[in-house]
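All protein chains but one are shown at their positions in the complex.
Now for chain A:
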């Protein structure tokens, strides 16, 4: 670990630790006060319902109906119970606490108030009875206590509300931590790592004798002082040199000294600033815009199919609902090569600006779309922007990465994408719950416009080249002619993305809604995917590196994914669905790094690993395009459970096929030996 990475690591860890403690404390306090506020609220509710109920009964008694003569009680109490959601029971006891009539689920341990209990002057007698808040209203006949009306509110309601709150707090905490880490990494990279790296580079050039170079003067803070100090030093050195040259020319031994100085001047270069050592954006600098961009895009992940379904007109438009997801992914796939072109020609900064424009327009279009067709078009425009921005960030990371650390840098790309996805999905669901779907798209647009400002201010222009690129078609043919690549694409990469698009992005939100979950809860569940994927990426890379058997990891991941999707065979849907999401996240995380790591092994000969990588991405996009409509068709044919089973079988079959292909190949390799 380099010093700057260690610095970033420790600062981020410290910040996250402090933040966790602070947010944890505040959340705990908030939850406590929430409980403290909610409890009297519930008691008040029970008292109000009780007093309304008691009024009529009291009127009957006042009209001369004896307590024993009260009739139609069950029907009346049932009506009362239905007036307010969340009431556990309403029941009537006589003065001795014996239950006369009841509605709802009173618990076995319910005991009426003991005989001789004094009626309160006003209001009700409230108490916590088992798992319910109980409010008892007295009934009087001829001035004497005749009975009690009890209204119970289950504590479960409070617990559910608190549980929801806890989840929301946890989600917000997680998002804050991840986002803080991203921002800190960006800021530290700009203010510490990049200036230090610049100073080191400058030092190296000075050491090599080039004293014409200068540090950029526009760096702020401590690094700026160091840079300015360095520039002063360089200028003084140049001045001294000038003076030396002048003194030499003026001296009596001018010829000899000039000759010596000319010899020194030949080895060292002095003079006015001819070049400025660039600050360099640093590899990490593209992570923040990428994180924010993916965040904005993923805000709508948890409700895209729901919004499409609503626009398509109810359950009849299931296939129509898959259309916007399909057009989005198709646009991403089609625009990826084009995005590559733009990046190559104009450089990452310009390409990012080019990509942000359609993304913003797309989000605005999605917010305003009156029907599913225009929504699909808007999502396609978003997709095109997404493709250009992601490829631009990828190229930027690769360009800025120090030699020998390209793979790790690209790992940072995946991490930023996943972090953005996790945060975006979770926050998007919370926003959609409060603002509605359309306004959430509007928020996405605002975030994207913010990124434009960030990129405009922080990224150096340029980086493009007019160099012609190799023929796309020729290199594609060459790539797919390599059997290991073809097998990887067909049996691992494409099925994984079919599952991702079909299950995580399409089926899971719909099925979770079928279970009656709130939008925020759906978002939390879908978020599990990214949450499990993040550590799994690291674990997968570690296993593949240690064992050198990346192929086996990929196959095992496929089997795990398949088994996860078949969970509904054994478990109830409310457990099976999150289980399948977790399994998919873990499996896809495990396979992510080995898939990339295998490419350099395969890419020998005509096709470069970069080209192969882009074809792998293209194939994955294809899988993502096919996934949602495939899942929608299966859903229309058989229902959610069956769709999951079919997708699971597909994953199992392709994973086993991939493992067999690996075995076959290693057997063939061993044969000649």
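In the analysis below, a residue touches a chain if its C-beta (ideal position, glycine included) is under 8 Å from a C-beta of that chain, and two chains touch if they have at least 3 such contacts; residues count from 1.
Assume contacts and distances are computed from a predicted model.
Chemist: Which listed name, "4Fe-4S dicluster domain-containing protein", "Transport permease protein", "ABC transporter substrate-binding protein" or "DNA 3'-5' helicase", is the one UniProt assigns to the chain that has been left out?
Modeler: "ABC transporter substrate-binding protein"
Chemist: Pick from A:36, A:63, A:457 or A:667: which residue touches the chain that isn't shown?
Modeler: Of all options in A:36, A:63, A:457 or A:667, contact with the hidden chain holds for A:63.
Chemist: Out of A:19, A:48 or A:73, point to the residue that touches the absent chain in the complete complex.
Modeler: The one listed residue touching the chain not shown is A:73.
Chemist: In the full complex, which bits of chain A touch the chain not displayed? Write them out.
Modeler: Residues 56-57, 59-60, 63-66, 69-73, 75-76, 79 of chain A touch the chain that is not shown.
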